[in-house]
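Once you've had a glance at the structure underneath, I'll fire off some questions.
Our next item is subunit A:
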Amino acid sequence: MSRLSFKGGIHPLKEIHEGKEATKAKPIRALVPEEVCIPVDMHLGAPSIPCVKKGDLVKMGQVIAEPAGPRGIPVHASVSGEVTAVVPKQQLHGKPSTCICIRNDKQDTWVERHQLGSVETAPADKIVTAIRNAGICGMGGACFPTHAKMALPEGKTVDTIILNGSECETFITADHRLMLEQPERVVDGLRASMRAMGVLKGVIAIEENKLDAYEAIKKAAAGREGVSVALLKTKYPQGGEKQLIQAVTGREVPSGGLPMDAHVVVLNVATAAAITDAVTEGKPLIDRVTTVTGIVNEPSNLLVRIGTPVSEVTAACGGTTEEPGKMFFGGSMTGLALPDDTVSVTKANNCLVVVNKKDAVLQETSACIRCSRCIAACPIMLNPQRLNVLCEAGDLAQAKKENMMDCILCHSCHYVCPARIKFPFKEAKEKIAARRI
Partner candidate 1 sequence: MNLRMSAGPHFVARESTQTLMLDVIIALIPTVAAGVYLFGLRAAWVLAVAVISAVLAEFIWQKLAKKSVRVGDLSAVVTGLILGLNMPAEAPLWLPAIGSFIAILLVKQLFGGIGHNFMNPAMLARGVMLVSWPAQMTIYTLPIRVLGNTSVVPSPDVVSAATPLIRPSAYSTYDLLIGNIPGTVGEVCKLAIIIGFLYMLFVGTISWHIPVTFVGSVALLSWILGSDPLTAILSGGVLFGAVFMATDYVTNPLLNIGHLIFGIGCGIIVVVIREFGNYPEGVTFAILLMNTATPLIDRWTNRRVYGTVKKHA
Partner candidate 2 sequence: MRNKQTMRGVFINGVLNENPIFRLVLGVCPTLAATTNATNGLGMGIAATFVLLGSNIVISLLRNFIPNKVRIPAYIVVISTFVTVVQMIIQAFVPSLYDALGIFIPLIVVNCIILARAEAFAGKNSVLHSAADGLGMGVGFTLALILIGIVRELVGNGSVFGLDILGPTFQPMLIAIMAPGGFIFFGLILGIVNSIVNKAGKRSAGKGVKA
């Protein structure tokens, strides 16, 4: 069987099967929270504007924050109950986010929902609106509003939609379980997106470490118009948009461009499942599958309501086996560290990893020995060694000339570095962007 791939890349945590062993066989189970605190700025772009106040009774799926601007999306109540607070609360990083906290009455009383019917018969022109009204954004981590991704600027064309089921990041099995247990939802979501955008070709790309999911999706996709399934090599960052497009279509996104410049739109499989719900049931995005693993007693794949605090998530997994030293959302390569366990699960959080004190210790950096492992690892064909020298010397103008801005911050260079160099590319890119060097 041919396996598609891209140039460069690494195989992180190969010795422990990417950390996925603990949860890959665990069926998705639902978690009912006592209280949720839903941030209004989960998606990329301007935060939504709260439209409920303390003491209001809200139903499940009710809009609790209105979109700001045409690219914004609404936020929905993920439980029914009473609004206990609308307050700023520290989330992952930066300034505290406005959060709407709702105590769950566990009645799950739904608001009235408007469905469009089957994904094959729903009016194509109404699908994008339904996606926006359902508050859907990229669920692979970036959380870019999906309707904005589908609205192509004048002159751009797209001929392929790729569903990203590669899940190349370590520890995560959420998409794996979703594809295995509910393949129809995923394929339906792809069909809905293809019809909405008038695209004839759809590809669902899955890494070969999820062969069971590949078979399930293949079965569900059989006979569906324009849909094919691609098997990818297990490699990081296979799920990076640029790498995925190169692996599946052989095209390259031009430097500084977007996937649509290669005539492709990439959606996450979880996003596709949410699109299906929005079209066929009129159900907004109020829950998602999240893998919880690491030093918890029962590593699980949980169906978590958006806004559930991390403390309730870890408690649902039987607590931790020892005192945690670090927690992060996402996989170990690009995951974001949590300041504490009061942080809420958002639409983007596909994984929560709890790490013990010992593994949380940062390793000391020593001098570069020019082993060129970072160069072999870079999926963008950059020269991280040289860029690191330029960043240390403060010569950001030269770094920009040497394609610094094409770095996708996949941290492959950092992962493989035997000298444990902490390549400062995020800061460098931010500085270059801010100063317009």
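If you want to know what made the cut, all candidates are chains of the complex that A comes from, given by their letters.
We adopt the following convention: a contact is a pair of C-beta atoms (placed from the backbone, for glycine too) under 8 Å apart; a residue touches a chain by one contact, two chains touch by 3 or more; residues count from 1.
Since the structure is predicted, the reported quantities are computational estimates derived from the model, not experimental observations.
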Among 1 or 2, touch partner of subunit A in the complex: 1
Complex contact set, residues of subunit A against candidate 1: 7, 10, 12-13, 15, 170, 242, 246, 252-257, 324-328, 330, 332-341, 353, 355, 359-363, 366-373, 375, 379-383, 385-386, 403, 406, 411, 414-420, 422, 426
